[in-house]
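All protein chains of the complex are present and in place, except for one that has been dropped.
Note that the chains are named A, B and C in the order they appear, and that numbering of residues resets to 1 at the start of each chain.
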Amino acid sequence: MEPINVYDYEALAEQRLAPGAWAFYSSGAGDEVTLRRNRAAFERIQLLPRILTGYGAADTATTVLGTPVGLPILVAPTAAHGMACAEAECATARGAGEASTLMVAATESTRSIEEIAAAATGPLWSQLYVYRGHRPLAESLVRRAEATGCRALVLTVDAPLWGSKDRSARVPADWPPAANLGELDDSELGPEPLTWADLDWLRSLTAMPLVVKGVLLPDDALRALDHGAAAIVVSNHGGRQLDGVPASIEALPAIIETVAGRCQVYLDGGVRRGTDVLKALALGARAVLVGRPALWGLAVDGAAGVRHVLELLRNELEEAMVLAGVGSIAEIDGSLVRWS
Amino acid sequence: MEPINVYDYEALAEQRLAPGAWAFYSSGAGDEVTLRRNRAAFERIQLLPRILTGYGAADTATTVLGTPVGLPILVAPTAAHGMACAEAECATARGAGEASTLMVAATESTRSIEEIAAAATGPLWSQLYVYRGHRPLAESLVRRAEATGCRALVLTVDAPLWGSKDRSARVPADWPPAANLGELDDSELGPEPLTWADLDWLRSLTAMPLVVKGVLLPDDALRALDHGAAAIVVSNHGGRQLDGVPASIEALPAIIETVAGRCQVYLDGGVRRGTDVLKALALGARAVLVGRPALWGLAVDGAAGVRHVLELLRNELEEAMVLAGVGSIAEIDGSLVRWS
Amino acid sequence: MEPINVYDYEALAEQRLAPGAWAFYSSGAGDEVTLRRNRAAFERIQLLPRILTGYGAADTATTVLGTPVGLPILVAPTAAHGMACAEAECATARGAGEASTLMVAATESTRSIEEIAAAATGPLWSQLYVYRGHRPLAESLVRRAEATGCRALVLTVDAPLWGSKDRSARVPADWPPAANLGELDDSELGPEPLTWADLDWLRSLTAMPLVVKGVLLPDDALRALDHGAAAIVVSNHGGRQLDGVPASIEALPAIIETVAGRCQVYLDGGVRRGTDVLKALALGARAVLVGRPALWGLAVDGAAGVRHVLELLRNELEEAMVLAGVGSIAEIDGSLVRWS
Partner (left out) sequence: MEPINVYDYEALAEQRLAPGAWAFYSSGAGDEVTLRRNRAAFERIQLLPRILTGYGAADTATTVLGTPVGLPILVAPTAAHGMACAEAECATARGAGEASTLMVAATESTRSIEEIAAAATGPLWSQLYVYRGHRPLAESLVRRAEATGCRALVLTVDAPLWGSKDRSARVPADWPPAANLGELDDSELGPEPLTWADLDWLRSLTAMPLVVKGVLLPDDALRALDHGAAAIVVSNHGGRQLDGVPASIEALPAIIETVAGRCQVYLDGGVRRGTDVLKALALGARAVLVGRPALWGLAVDGAAGVRHVLELLRNELEEAMVLAGVGSIAEIDGSLVRWS
């Protein structure tokens, strides 16, 4: 089967990945209610196309925190790409760059940020976990992100512990060492539960813009702004942390209304179609991030797979924009959608 | 199996058609959310029958843009009938006429408009696509529609590009040449993204009434009126263009309210039962169009199949009218329905 | 399998009945949306039990138009019981009487009203169809109902024609002659579409109270009152006439509110559990009627089956009343239910 959409890549990836890797990547927390809700919520949004606007093509280019990207679809930070491809995150970064977008490199990458940066053909952001009892490591990771030219620091705030995923727990995964952590065994590391004060500390540590990932409530979004966040990611961690939380796309509108343009707002969780991207942007997101889709591409065809997945989404987005009657990202607004 | 409803024809057509033709006709865009929504929305409408009105039969005759038809069910423009029947649109036109209704002949017909008109036993309207870089062809198609006696020009406005249909993309179809296009290879032609100014241009080109097909929003309906449309078709192109748009029957009420009787409003998308027709008319449509049902009839039994499908729908409509307590199309109004 | 609820009887009846009889009895009109809705609507009603009321048993006795019955569950008029049991309606009437309730004998009974009355062990009402071109027959049927001691005349008003049932149409049924019609072949008879004036005519014809069956709208209920109806049956004919109409239990509350106690209101359609009866009574019905459940009982075990089905429902109703904290029919009111 020649894959023609993200679901095809998912099906192929299930065949190619070791069972433990498949279970780890695909599973959600608890009863996977939020995992399913992420998709179901997109289906409840209706698109309202305008006719006779004269567009036969659309420009999907935009910027995120000032960095130009060819499409408003970034690669989300996900762990352990070595389970999907021998070249691991180096391939992912190459695929993302070739698709003219940026990748958020995860702390728990199989390859080090230095290796990823060397392989990358596009811009990088660096995701950060702070490990309990290892603050110096966090500082070092920030410095290495700066040194390798990462343009933003993405702090994941919805993981004061690693959420349980029953489906994954039943199938052991052959988890590769995380190169960024050096001699430390990441299976023995636990996350540091962070506070708002820690955000200030990080803010003081670096000039890189700070992106706070894992926000679902308007008050927390405001508070992130007050503590110097340059952007936030509305996210439920792909349904992998607390089961039962809202779909991220459900949580988006109230946050957009509350931040009222004072920072950029991104979204991840359940994006599988170009029309999903159009819906998220119409509801106010600056861009979306895709985690599992990039992993499916990586598992199926390495860098080329990542690139193809992103191109499929970009092409679907462009088609959706044309059919909705808009010619550029700037023309996308709330009039294009309603909840059914 | 003797087919006794439209679903029977659908099942038989799936057996008779080549896989590529079946996939082309039956598929919808994206995840086929809108394709399913077109049906599901009809099921959410409740009929409210009046008792003891004394009708044992009902007259289903009406007029569309002044042309009398025996039933408020027209044949929608669909491409490439040659994949369903050797006689192609000539058979469809004969079947439609024998069922005492009119057919909208598609630009991308297998047979030319002249051949169709020669075979037709009822009135025709002519659907128009404008191809990029081929304005003279569009003018010529308009002239030929006039010359063959077509009574209206139906401009499709929801196709600035051909929407992707994944299910169809996986199965190659043996697409026959489109006779109307002469030597041009229609697989190389792309649609011209049209503007409101193009509507004026078309309006100026011909005295045929102009029907704008593919409207989903009240503002666009109003604007079509302002640009001289004689009628509009509330349509999502059978769920084949932008996935995620509203069901056409969901989009109808706001448009009816907005145009407030200043033009006729038709509807297509998901009509499979006489009760669907009754619901659409109760919500304000002057008539409905059926695309796939006519194709299923054509694939199963040529002109006789088209005729039988239309007669089944007409009979079901008459039965529904009698059971709802109305004796004529004019008696159908909004009091007969409510949304559940 | 020893049947312990109505569904068991349904499953057994499917095994015992000829395919055509099963299809005829079980099918609904169109896509069977209303058939399913009748059941689904009951599930949307929540029961709100009162605690510590001290009842360990409940009295299910009530009266309908002054006739005492041991349970508020009557046998609805259904045609052609001869397909289910050699003794046909004579067995049904005996079973109903032994369960201490009344039966509504259908015009299209396999046995004549005289035979049914002779066999009956409980009170009878007589259902009436008026056939086109056969007004004298209608008058005669009314006279025979009076002569056989029927206590009410039930006029079916939702059948100006026999609704199509596709599932039934595919399987020929061995339809027995309708004894009430004498030499007339009922397959050649069509119903007379009735008017409100015909109600007056019937009203003038007999002193029996007139029950109007097939009302779904409050205005029609009021008008039935104005024309002398002693009671109405909120009914959609078991989902067998116009597909898409509301569930009868959905239609009940507005009618109850409108008639405001000026006549008794019954309900049929989808009653399969004692809790359904409790819900209908809490929403204002005086009693319910069951059609198919009685037929399943008849098909499985003749009069004893009819009796057992009714006893199962009565026992379930009593249990539901006790658990809801009410000891008699008179204590059932709207505080026991809410819509979810």
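Annotations
Here, a residue touches a chain if its C-beta (ideal position, glycine included) is under 8 Å from a C-beta of that chain, and two chains touch if they have at least 3 such contacts.
Owing to the predicted nature of the structure, the values given are computational and were not obtained by experimental measurement.
Here is the thing to keep in mind: the chain we left out touches A, C in the whole complex. Of the listed residues C:Tyr9, C:Phe24, C:Tyr55 or C:Tyr131, the one in contact with the hidden chain in the full complex is C:Tyr55. Check C:Glu43, C:Asp200, C:Glu257 or C:Asp333 against the missing chain and you find that the one touching it is C:Glu43.
Residue in contact with the omitted chain (choice from A:Gly56, A:Gly163 or A:Pro177): A:Gly163. Considering the full assembly, A:Gly190 is the residue among A:Gly54, A:Pro177 or A:Gly190 that touches the omitted chain. Residue A:Leu216 is the one among A:Ala105, A:Leu216 or A:Val326 that touches the chain not shown. Remark: the residues of chain A touching the chain excluded from display are 30-31, 33, 132, 157-158, 160-161, 163-164, 166, 169-170, 190-196, 198-199, 214-217, 220, 223, 241-246, 250. Contacts to the hidden chain, counted on chain C, fall at residues 4-5, 43, 45-56, 273, 275, 279, 316, 319-320, 322-325, 340.
Just so we're on the same page, only the chains that are shown with their structure count from here on.
Chain-to-chain contact here is organised linearly: an open path runs through the chains from one end to the other. Centrality by C-alpha centroid: the chain sitting nearest the overall protein C-alpha mean is B.
With rounding to the nearest 5, the Cα superposition of chain A on chain C corresponds to a rotation angle of 180 degrees. Note: centroid distance chain A to chain B, computed from Cα atoms, is 42 Å.
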